[in-house]
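Every protein chain but one is kept in place in this view of the complex.
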Amino acid sequence: MSSAGPSRGALRVAAPSPFAYFASATLKAFNTNKTSWIGLVVFLIVVAAAILAPALAPFDPNDQNILEKLRAPTSEHWLGTDSFGRDTLSRLLYGARISLIIGVVSTLAAMVIGTAIGMLAGWHGGRLDTVTMQAMDVLLAFPSLILGLILVAMLGPSMVNIIIAIALTSIPPFARIARAPTIAVKEREFVDAGRTLGYSDTRLLVVHILPNILPEVLVMGSLWLANAIRTEASLAFVGLGVKPPTATWGGMIREGFENILDSYWLALVPGVAILIVIFALNLLGDGLRDAIDPKLKGEA
Amino acid sequence: MTTFLIRRLAFAWVTLFAVLTLVFVLVRIVPGDPAQLILGDQASREAIDALRQRLGLDLPLFKQYTVFLLGALRGDWGVSMVSGQPVIGEVLRVLPWTIELTLVSLVIGILLGVPAGVYAAIHRNRFVDYAVRISSLLGLSFPPFVSAIILLLVFAIALPWFPVISARSGSAMAWYQSITLPAISLGLISAAYVTRVTRSAMLEVLSEDYVRTARAKGVPWNVVIWRHALRNALIPIITVVGLYLGILIGNSVLTEIVFSRPGLGKLLIGALSQRDYPMLQGMMVIYTLIVVLVNLLTDLAYGFVDPRVKLK
Partner (left out) sequence: MSTTAPAQLPTHLPAQLPILAVRNLTTAFRVDDEWITVVKGISFEIGQRETVAIVGESGSGKSVTALSIMGLLPAANSRVSGEILLDGRDLLKLSENRMRHVRGNLISMIFQEPMTSLNPVLTLGFQIAEALIYHRGLDRAQAEAETLRILERVRIPSAASRLHEYPHRLSGGMRQRVMIAMALACKPKLLIADEPTTALDVTIQAEILELIKLLQDEEGMSVAFITHDMGVVAEIADRTVVMLNGNAVEQAPTAELFASPRESYTRALLAAVPRLGSMKGRSAPQRFAIVDPITGAVEVVPDTGSTAAVTERPVLEVAHLVTRFDIRSGVLSRVSSRVHAVEDISFSLHAGETLALVGESGCGKSTTGRSILRLVEPDSGTVLFEGQDVRMLDRAGLRAARQRMQMIFQDPFASLNPRKTVGGAIAEPMIVHGLLSRADAHERVSELLRRVGLSPDMASRFPHEFSGGQRQRLCIARALALAPKLLVADEAVSALDVSIKAQVINLMMDLQADMGLAYLFISHDIAVVERVSHRIAVMYLGEIVEIGPRAAIMENPQHPYTKRLMAAVPVPEAGRRRLRRGLSTTEIPSPVHDTSYVPAPRLYRDIGQGHVVQAFDA
């Protein structure tokens, strides 16, 4: 004797696989908040521009031309030239590569390491949890930019070191963001059911808990990517970015700042570029976050 | 309440020691001989050894650590290698500028952010809400030096309303002139953060059962918002503001550079570029002290707002 069919509302056509299910859930998330589309599109445009920089850039970014120095935007140099006569537009395109590479790699590293730390701490609880989280709290409380500045100053400003520095300062937030839902999910009865059914701790963590906290971690990832890009630009602005003559947005602003009184566009253009990228990523992550919360509550 | 305080103070001490040790280690892991880096490639062996001795770098590592710790606690933070002045003196000289900027920015942020967040939460999903959300997202997307540069360009260069270099000199007008642009630059970003956390905290609280109870009692809507809802929302708001102060201090470094304003920021950059170890150590100590103090204040603030905390 079977009971009546599924109750009010929710009967959907069976999804063929978890993958398709996730894809449709993500799509729904995007559609709930239209602004996240804008963020995604803008970000993808920037990524495309960075990848295609060699094809798009009219000049070699390091090509100096003293005769052309400090020109305002002209038809030849769409965004003008800097104090060495280098084309701003080209430098902008190549600078995007640096920012994106550093941002993405450091964020990914921090995400993986931080999530693992947070999950383990939340899962085991007790001493391990308290000690780990206090360590994270100490790092978190300290101004991350200053910590980053000192780390890079100590290690020497190279791309690898910058990535390491930013990744290190990004680990505590990921640990935090992974720990809280781990604790919440750990208390849920399906985890107890799993223990009763004899599943190992590792299985429970990887197969059962991780998929349930992944949305929050990914959202944090996109938001923190914005932060990483901003930190990289700040480092470059202060003089601790990737060494010149490599073009970096922060470095361009720094050089532009020196000439701010007469050639304001040199500082303004890269500044606006950074702003656009960060804003796009924030739109994306924020929209996703808004869409995810009620979904989790509805389905769980 | 006492156990609570003791716990927090203990944690503060632990943090202090942890960070001081971290500083000690960081400053010494740099590859290469510090003394040689300072004196340059041409320096003679004797000069390098003399400098090393002066800096105390020839002592065994553990001894250096104890000297450093004791000195830090005693207030003797060494002497700056750049200026030759005691570190602690230099730090204390510029500290008030940074504190002033940070506080004023924070106040601007709260005064703008809280009402905006509350307003957005009340009118959820209407136009006002969208406008507030987008503008606050834009606000916190600004790297602090970009907003500073834009303000500088518009209000100090294009329109000569404010000086390009912000250092006060005596009168109230001068003070106002020197702090306004930097504070607004930081304050708008702060307002963006505060707006967002206020909005989300209010939305959470407004969906709680006790708000429904208050409405069922017939309490006027604005009383429900300000007395019943906001007071509960303050708890997460205080948390975030406390965390944000770390970001704010970091941002103030950049702002001070753009506006050529004296403060810890300039000192830090100088120390970094010159590898001025005593100065770097001193700065780390002062930053740690500030952070610890902020944490303590945040916890005390909880005690005031949340009655469940008092009885720990």
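Odds and ends about this structure:
Think of it as A and B in the order they're written, each chain with its own count starting at 1.
Operating definition for what follows: contacts are C-beta pairs under 8 Å (C-beta built on N, C-alpha and C of every residue); 3 or more make two chains touch, one makes a residue touch a chain.
Remember, it's a predicted structure, so these values are computed and weren't measured experimentally.
Considering the complete assembly, chain B touches the hidden chain via residues 3, 6-7, 10, 125, 208-210, 212-221, 227-228, 231-232, 305-308.
Although one chain is not shown, part of chain A still touches it, namely residues 1-3, 6-8, 10-12, 14-16, 18, 21, 188-190, 192-193, 195-199, 203, 208, 211-212, 298-300.
Definition applied: only the chains that are shown with their structure count from here on.
Work out the mean CA point of chain A and of chain B, and you get 22 Å between them.
Within the complex formed with chain B, the residues of chain A that make contact are 35, 134-135, 138, 140-146, 149-151, 153-156, 226, 230, 233-234, 237-240, 253, 257, 260-261, 264, 267-268, 271-272, 274-275, 278-279, 282-283, 286.
Taken in their complex, chain B has these residues touching chain A: 11, 14-15, 18-19, 26-27, 29-31, 133-134, 137-138, 140-146, 149-150, 152-153, 157, 243, 246-247, 249-251, 253-254, 257-258, 268-269, 272-273, 275, 280, 284, 287-288, 291-292, 294-295.
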